[in-house]
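Selected chains from the complex are presented in situ; the others are not included.
Note that the chains take the letters A, B and C in the order they are written out, and that residue 1 is the start of every chain.
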Amino acid sequence: MSRCWVKPQSNRMKKVSQTERQGVVEEQIQVRYGETDRMGHAYYANYLFWFEQARGAWCRARGFTYLQMEEAGIKLPVVEVWTKYRGEVKYDDILVVRVWVSEIKRAAVRFDYEVLNQTSGQITTEGYTWHVAINDSHKAVSFPPEIRAWMDRPLQVFGE
Amino acid sequence: MSRCWVKPQSNRMKKVSQTERQGVVEEQIQVRYGETDRMGHAYYANYLFWFEQARGAWCRARGFTYLQMEEAGIKLPVVEVWTKYRGEVKYDDILVVRVWVSEIKRAAVRFDYEVLNQTSGQITTEGYTWHVAINDSHKAVSFPPEIRAWMDRPLQVFGE
Amino acid sequence: MSRCWVKPQSNRMKKVSQTERQGVVEEQIQVRYGETDRMGHAYYANYLFWFEQARGAWCRARGFTYLQMEEAGIKLPVVEVWTKYRGEVKYDDILVVRVWVSEIKRAAVRFDYEVLNQTSGQITTEGYTWHVAINDSHKAVSFPPEIRAWMDRPLQVFGE
């Protein structure tokens, strides 16, 4: 369940590139019981699953799926992650994960994230992930022009 | 870190076949923080990860690895799971997962499990998983004789 | 994102009680990349997370949340799980998890599940979970009347 945006509400990420203005996508996630830990919070690793789900929504909002990218021969493994946890996230909380591309290179792309906890009203998390493009032999490659064109597409109007 | 056994301490599983007597393997696992939930227990899905780790130990105790089985062209996806949760398992508890084959057919195998919580002294869990053999095209197949021979091997003496 | 039903489409579960007819709830789930394994399928433990998410939807469809039940002093830990995996579930597949109560006792409840893979068109999974009611001291208790009344409520009409 995703909605689109033109500009992120807050802008804590340092690096703000041209690409970012192309549009932010929002993905709504509800915290599962199994994603919490004995402290009562969402366990810190689970945010990376949510970031991944949001990247999927980012693709879909441009009219393609990450699965189609893999089927076209390009995978985007994560090579770097940074996450700042600012506020509590608990069971059943409804989160909105905002995702946008903040930098794109010949063979790598950076996604930035901001998590709004709708239940508490707080921006609880921010982060980024760097990805490199690899081919079916797991060799680093430049984005093929057609894949790059997919990623450069403006947001499409879409329902859920 | 695994040890071998000749007979399981308790025997709650109904179906006890010949194969079972071939030997039980024990795998020690310590519960991770991220495996607990807000109730303070290990979340119920995590036991299936531990069963899988124990199956890996079962193979290793016979002198092969499950990875080698996959590399030899046979995968063993799970087709059925049953688990009974009898006692609490908490963060940092040390568990001993006992695993043995209770039934083996031409193209399927059943593993049985018993989990001893060493920290509480209780048998906390029992369960089974059924697996079918599939080839690289994901078609159901009979166990090739050499793979079946691996599985029929007696336990090897081994250190950790 | 849930929808309600009066009757499950297929009925593979053996035990069909009165309670079942009270209504089936559907929860839609899209498979995350991190939920797959090297075989390319959804790893078998992840279905238990999806069952849990569906139980949350079952409560919500009756006008309460499982969180409210815990806040009212009753937790429902899982004491038994059975799952039959019939068909493949892959990355990005859209699943509909159907959940209903098939049996309810003084101090225990059984949920049944059926997973339709909308992407493949197959009923891929069925299963059940047994839960006992425990209080804040983690002692087994009967359902308090007000909680039992929540669970006996008919389905409410609701949007997403």
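A few points about this structure:
The rule we apply is simple: contacts are C-beta pairs under 8 Å (C-beta built on N, C-alpha and C of every residue); 3 or more make two chains touch, one makes a residue touch a chain.
None of these values were measured; they are calculated from a predicted model.
Of the identical chains making up the complex, 3 are displayed, while the complete assembly in this file numbers 4 copies.
Note that only the chains that are shown with their structure count from here on.
If you tally contacting C-beta pairs for each pair of chains, B-C comes out on top. Legend note: the chain whose CA centroid lies nearest the centroid of all displayed protein CA atoms is C. Ranked by separation of Cα centres from chain B, the top chain is A. Inter-chain spacing, taken between the CA centroids of chain B and chain C, is 26 Å.
Separating the centre of chain A from that of chain B, both taken as means of CA atoms, is a distance of 36 Å.
Each of residues 44-45 in chain B touches at least two other chains.
Those residues of chain C that touch chain B in the shared complex are 39, 41, 44-46, 48-49, 75, 77-86, 88, 138. Across the complex, chain B meets chain A through its residues 33-34, 36-38, 40, 43-45, 90-91. Within the complex, the chain A residues that touch chain C are 1, 30, 32-35, 48-49, 52-53, 56, 65-67, 91-92, 160.
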